[in-house]
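Read through the structure below, which is laid out as structure tokens, and then see the notes.
With one protein chain held back, the other chains of the complex are shown just where they sit.
We call the chains A, B and C, going by the order they appear; numbering starts again at 1 in every chain.
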Amino acid sequence: MNTVAVSEEETHDEHQDHGLSDVGYIKIALLLAVLTAVEVATYFWDFGVLEVPSLLILMVVKFQIVVSYFMHLKFDSKVFTYIFVTGVILAMVVFAAMGTSMVFWQNPSGCDLSAYC
Amino acid sequence: MAITEERPEILELESGDTSTSTGAFARPTNASGWRAWVFTVDHKKIGIMYGAVAMFWFLWGGVEALLIRAQLFTPDGTVLTAEQYNQIFTMHGTTMVFLVIMPLAAAFANYIVPLQIGARDVAFPRMNALGLWIFVFAGIFLNLSWFLGGGPDGGWFAYAPNTGVTYSPGAGMDFYALGLQIAGIASLVGAINLIVTVLNMRAPGMTLLRMPVFTWMIFVVQLLLLFALPVITVALILLSFDRTFDANFFNVAMGADPLLWQHLFWIFGHPEVYILILPSFGIVSETLPVFSRKPLFGYSVIVISGAAIGFMGWGVWAHHMFVSGLGPVGVAAFSATTMFIAVPTGVKILNWIATMWGGNLKFTVPMMFSISLVSMFTIGGLSGVMHSVAPADTQQTDTYFIVAHFHYVLFGGALMGLFAGMYYWWPKAFGYKLNESLGKWHFWILLVGFNMTFGPMHIVGLQGMARRHSRYGPEDGFDFWNAVVTIGAFVILIGMIVFAVNIVRTWLGYKAGTVPQEPADPWDGRTIEWAIPCPTPEHNFDYVPVITDVDDFWHKKYQPDENGKLRKVADGNEIAQKGDQNPHLPSPSYWPIVLASALPLIALGLIYNLWISGIGLLLLLGAMYGWSLEPATDPDAGHGDHADEHGPDDDDSPGDEASEITEEAPVV
Amino acid sequence: MSETTHDSDAQIAYGRTEWDDYHHLPTNTGLTNEKVTMWAFLGSDCLLFGALISTYLLLRNRVGPSTTGPTAADLFDIPFTSVSSFVLLMSSLTMVLAVTSIQRAEMERCKLWLLTTAGLGSIFIAGQVYEFTSFYREGLGFTTNISSSAFFTLTGFHGVHVSLGIVMLVTMWALVSGGQLGPERAETIEIIGLYWHFVDIVWIVIFAVVYLIP
Partner (left out) sequence: MSPRIPISTEVKSLEMTKSQSVMSRLLRLLPLLLGSMLIASCASGRIDPTDPVGDNAKQIDGIMRLSGYMAAAVGLFVAGAVITAIVKFRERPTDDPNELPKQIHGNRKAELTWTLIPVFMLVFLAIVTIPTVFDLSSKSDGRTIKVEGQQWWWQFSYDVDEDGVSDIVTANEIVIPVGEEINLDIRSNDVIHSFWIPQLNGKRDAVPGRVHSWRISSPVPGIFYGECTEFCGLSHANMQMRAVVLTDEDYDEWVREQLTPANIPAAAAAKSGYDLFGRHCVSCHVINGVYESAADGNANLTSGYAPNLTHLMTRTSFAGAIFELYEEDGSVNIADLKEWIRNAPGQKPSRPENRQGMISFAETLSDKELDDLVTYLMTLGGPPPLMPS
């Protein structure tokens, strides 16, 4: 805290790096299409116990791809990542806690939630 | 989306002193009189209006409180009917939370934050005005219910299914749900605006860790608002859909679980209470150092603990539901998380005391209010910790012990801090100080009245007096303390009248010349809002200050001598800016108030007749259209090197400055 | 104001910097206000959809004594929804192409991709309208039961988001066509693109957890 150090905490050299070429984006889209196809396949074929986890993983991967590439988050300022990821994580954690508390953490002697009693 | 069409105002605030037409209609001029206020986009005027409107609602919320107290003065009170009582306490809570404390905090945020970061205005001045007017209309809308069949009667947290049409057939709860929805939009607009302002518009050299604590706390609060408001938005949507469109979200016969409402409400509601208190924490973090003549003890610790409170505030909401049937796992978990929120809060309290410790305390009115925050909030916080012990809370919840807790934190904490802020920044906003000795009367009467009102609530609460009861029996043994409480409430009223007298008298005195105009730095301040004249010139800063330190202004005044001892090297009033440069004025606009007025119309239509909504919707679309046709600043004002780059027909907001900026190397 | 000191030029006004003018002040983050605004809004919207999705998940199978009618999930037409999900996904590609083309100042292409994106979005909305009406014909109205209320509210809110996006895209198309929006304002298109992609990722989540996971 001495001289006129007019610097910012964030530096933005990555800022110049502006994502992919058009072909790159088309490739990404193809990948997304394939992932979607796999997702839809779970409807037609029985994946057994793997079904739910694999759907969730696919969903997260697609989410991640769109956010990183189409929305440039991978190349853009970290400030955006902080704001957005805070929202995503807060939503996940808070609503997961709410959901589990409404479904699993019931009073052991209380009634099962899915039934009206 | 109008939001994206705004452009960075900081880059260009030009004289709007013209009536040349751009956009759909002639632009309002900056002239004077009421227009200067109604169409303004100046953050300072907006801040003052937030404050004034909030004080009006405080009076109204206070009248409601006094009616509550009159009813409870004696057992089996007959001042109010049960129906009126229920509406009045619901509206008292709702008013105080959403129409008093939040807008008062917004008043300070708007007025002070740009000054503390050395900016010329907030990022989106028209959006700022929009937020103000939406809030104004939300308040009017909520209170319209009194004239249209009775206020909402479900309590301020509106537990379903009691708030459904079956059990609350009047329109009151519709006004509640839609009114809060509108107020939420105002807060969201304001929150985003201030987040961008703080992130992007700090003076050169003001790194995040050189930001004044008040600005920091406001920043944290805006983030809390940003993430908490959508949750209550959803809750209110579900409620409105149930009430208006016969949805089934809280229809138990269809299998609904009423706990859903409670979760959604409190996921918002608990961050909300920190939204209410953190601005005041920020204010006293400014005043205590100034009047102790010592730097804030543990600046970074205070900042981090403020952020930690905001963060931890997300993990404790179910402590409002300890008896709702969460099940022991949930109760135990939330009980523990709640307890630990006392840690960062305690850190703040002790740092404030350490700031005073060893100082040279000047008991000005703002200082006295600040100290009373430290001590009164602690009392409220400690009763909060007692609630967090879940088994104990099964005896406390929904009794006056809770009512005591939250008035100690809300009145003794939030409101005391806001009063400190009013006395402290009054000269900055109006050019003169409020009278100190009337201020001391105000303070002492308030402090006594406050403790008389809310202190005994601890006792009756522990004796089992339930809240939200329109009567208690003579056999309950609550009469004595309730009488004391009611008298206390009227003592508070006297204190507040003294305050009102103070405001009016000093104002008249100032106009008559008997109350002196204050220089730029009347308190020997530490932060850069004191480096510009009192009252703040319309353009804020003549020159952009360059920041080299926390408490930068103070360091310009006091520097170490050859022995390393700090000496006063300059008089604040002399080194302060003169306020005589560059009178750039933001261009006023009709659109914010027009757009805002569409919202209550739409909401009224949802209650009464969808045609009204249709009119509101048309108004909304028209206003959005007009808004986007109007450049953020009047190009015909003919100032600055950008004026020629975008003529009047450049009807959408030009983003050229923006790209220009990024090309310029960031200043290092 | 301390008039007395006014004429002394020994005094320097506090904070005079070489920028005596705000015009040349960069933003501290180097980012434009608009873009920060959009990201903040999207962060906020995460919680909106988080709340709506979890509401649906909690309510979708709940029944009470007066419950009648099917649940929303009973009526899902997965192949149909898969197609419209795919359409929306691909609109993200065309959106990104619109952004890259305006960045390269290829205005004609930009216009084309903007319109394509809006068109794909409209197909998605049309699909949703079809889905809603067919549900309604099969006896599942908004008020029929708790799962239908939750389902229509969730997907309806998403639909409103998409529709707003379409309006913005068409507006952008008009502005570009009218020459009011040139390559120097590519960022405006980029910001609207962010919104559009966000609406897309919300659907990615909805498609997986609402439609596909049984």
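In the analysis below, contacts are C-beta pairs under 8 Å (C-beta built on N, C-alpha and C of every residue); 3 or more make two chains touch, one makes a residue touch a chain.
Predicted model, so just to flag it, every value in this text is computed and none were measured.
Sort through B:M356, B:L434 or B:A623 and give me the one touching the missing partner chain.
Checking the options B:M356, B:L434 or B:A623, the one contacting the hidden chain is B:M356.
Looking at B:A307, B:A342 or B:I612, which makes contact with the chain not pictured?
Answering carefully, the residue with contact to the hidden chain is B:A342.
Out of B:V79, B:L208, B:V323 or B:I615, which residue would touch the omitted chain in the full complex?
B:V323
Kindly state which of the options B:A36, B:M386 or B:M624 is in contact with the chain not pictured.
Considering the complete complex, B:M386 is the one touching the chain left out.
Of the residues B:A52, B:L209 or B:L566, I need the one that contacts the missing chain.
Only one listed residue reaches the unshown chain, and that is B:L566.
May I ask you to list the residues on subunit B that touch the chain which is not drawn?
Residues in contact with the chain left out: 81-83, 86, 153-155, 159, 161-162, 166-169, 252, 255-259, 292-295, 297-301, 323-325, 327-328, 331-332, 335-336, 339-340, 342-343, 346-347, 349-351, 353-354, 356-363, 368, 371, 374-375, 378-379, 382-383, 385-386, 389-399, 436-437, 440-441, 444, 448, 456, 459, 462-464, 466-473, 475-478, 480-481, 484, 558, 566-568.
The rule is simple: only the chains that are shown with their structure count from here on.
Report, in whole Å, the distance between the mean C-alpha point of subunit A and the mean C-alpha point of subunit C.
Subunit A and subunit C have C-alpha centres separated by 15 Å.
What parts of subunit C, by residue number, touch at least two of the other chains?
Residues 28-31, 36, 40, 43-47, 51, 58, 62-65 of subunit C touch two or more partner chains.
In subunit A, what residues contact two or more other chains?
8, 12, 15, 79, 86-87, 90, 94, 98, 102, 113, 116
Taking the touch rule as given, give the residues of subunit B at its contact with subunit C in the complex, in rising order.
These residues of subunit B touch subunit C: 1, 3-8, 10-13, 118, 120, 123-124, 188, 192, 195-196, 199-204, 206, 226-231, 233-235, 237-238, 241, 245-249, 251-257, 260, 264, 267, 517, 519-520, 528, 531, 533-534, 541-546, 553, 556, 573-579, 581-582, 584, 640-642, 650-652, 654-659, 661-662, 664, 666-667.
Under the stated contact criterion, what part of subunit C meets subunit B in this complex?
Residues 1-2, 5-6, 8, 11-17, 19-34, 36-38, 40-41, 43-48, 51-52, 55, 58-59, 62-67, 142-143, 145-146, 148-150, 153, 164, 168, 175, 180-181, 184-185, 187-188, 191-192, 195 of subunit C touch subunit B in their complex.
Any idea which subunit B residues touch subunit A in the complex?
199, 204-205, 207-208, 210, 223, 226-227, 231, 255, 257, 259-260, 263-264, 267, 314-315, 318, 325-330, 546, 548-550, 662, 666-668
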